[in-house]
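With one protein chain removed, the remaining protein chains of the complex are shown where they sit.
Per-chain numbering from 1; labels A, B, C, D and E assigned in written order.
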Amino acid sequence: MPYVNIQVTREGVTREQKARLIDGVTTLLAEVLGKDPNTTFVVIEEVALENWGVGGLPVEAYRARKRPAAT
Amino acid sequence: MPYVNIQVTREGVTREQKARLIDGVTTLLAEVLGKDPNTTFVVIEEVALENWGVGGLPVEAYRARKRPAAT
Amino acid sequence: MPYVNIQVTREGVTREQKARLIDGVTTLLAEVLGKDPNTTFVVIEEVALENWGVGGLPVEAYRARKRPAAT
Amino acid sequence: MPYVNIQVTREGVTREQKARLIDGVTTLLAEVLGKDPNTTFVVIEEVALENWGVGGLPVEAYRARKRPAAT
Amino acid sequence: MPYVNIQVTREGVTREQKARLIDGVTTLLAEVLGKDPNTTFVVIEEVALENWGVGGLPVEAYRARKRPAAT
Partner (left out) sequence: MPYVNIQVTREGVTREQKARLIDGVTTLLAEVLGKDPNTTFVVIEEVALENWGVGGLPVEAYRARKRPAAT
């Protein structure tokens, strides 16, 4: 009965992408650990860019400093 | 000084229901473990339906597949 | 399908107390929000005293400063 | 720069299985959202059986009630 | 490669304050543990007042009971 929490920056993740994440993680846990999908929860949290920091900076400032590289 | 995080799907939980959850969990920790309510934090997170997966599917698709059963 | 995470200091919580916490939280979510117990997860995390801080101090130092009051 | 937290019951998950989970989740996020693996964190938490509840019961009691079905 | 999650009540935290939190936590981890800022993630979660409980009450009711003291 796994619980998986996925945190990503809020940048237009679509419903279809979310469904693929849910399906992919659930399948992975079934294949690797034999977990029953019916008791596998996946929760996706989308975090505003200004609320996510890396390198001591909010994400946007961090990306700008490194020159725009998709992360 | 417990910290309790409650994650539920975002489906119209009212302020009054939230207050009951906060009160109920705090009382439970006081009764079972003797924890002081003044240092018991309860944080409720409401998760969009499309961000919650079970059975390898977003909640709505999962419920539809099983036929509408309240979950 | 709620997920509840309970964090408490590691101070000899017994199996029986854990079972009461699990039962109590699950019942509360069923009563207040109509959630199905079979899809309610409760995860208890016990945190070492030196890993929990309050008042800017590890718990033990904090309690000593306030004079021993159970928390 | 995703962060993924995987919580499973502590039941002998091997290093090799953990490595597969880490690899699988990271690859999934790269494929679905284009996330850079070098800034994708995966944290696995193994939870003692007595600390995980479902159906209002600790996992072992829950499984016993349903008759031993792998979960 | 630390991951830090900061939960505060949603009460008008500014972008500039968030940037200071991100910078401060990242610097702290570099100074105390020698962690590389480029692999230090800081995620800030702002929680609605009605979703945060303390003393068995939602924050606003708790503050009102104690007489308005900034918390």
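Rule of thumb we're sticking to: contacts are C-beta pairs under 8 Å (C-beta built on N, C-alpha and C of every residue); 3 or more make two chains touch, one makes a residue touch a chain.
Everything quoted here is computed from the prediction, not taken from an experiment.
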| item | value |
| --- | --- |
| Residue ranges of chain D at the interface with the undisplayed chain | 15, 18-19, 21-23, 25-27, 37-38, 40-46 |
| Absent chain, residues of chain C that touch it | 7, 47, 50-58, 61 |
| Chain not shown, touching residues in chain B | 1, 3, 39, 41, 43 |
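Following the convention adopted for this analysis, only the chains that are shown with their structure count from here on.
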| item | value |
| --- | --- |
| Candidate from A-D, B-E or B-C with the same interface as A-E, over half of contact pairs in common | B-E |
| Gap in Å, rounded to a whole number, between the CA centres of chain E and chain C | 20 |
| Per-residue multi-chain contacts in chain D, two or more chains | 1, 3, 7, 39, 52, 54 |
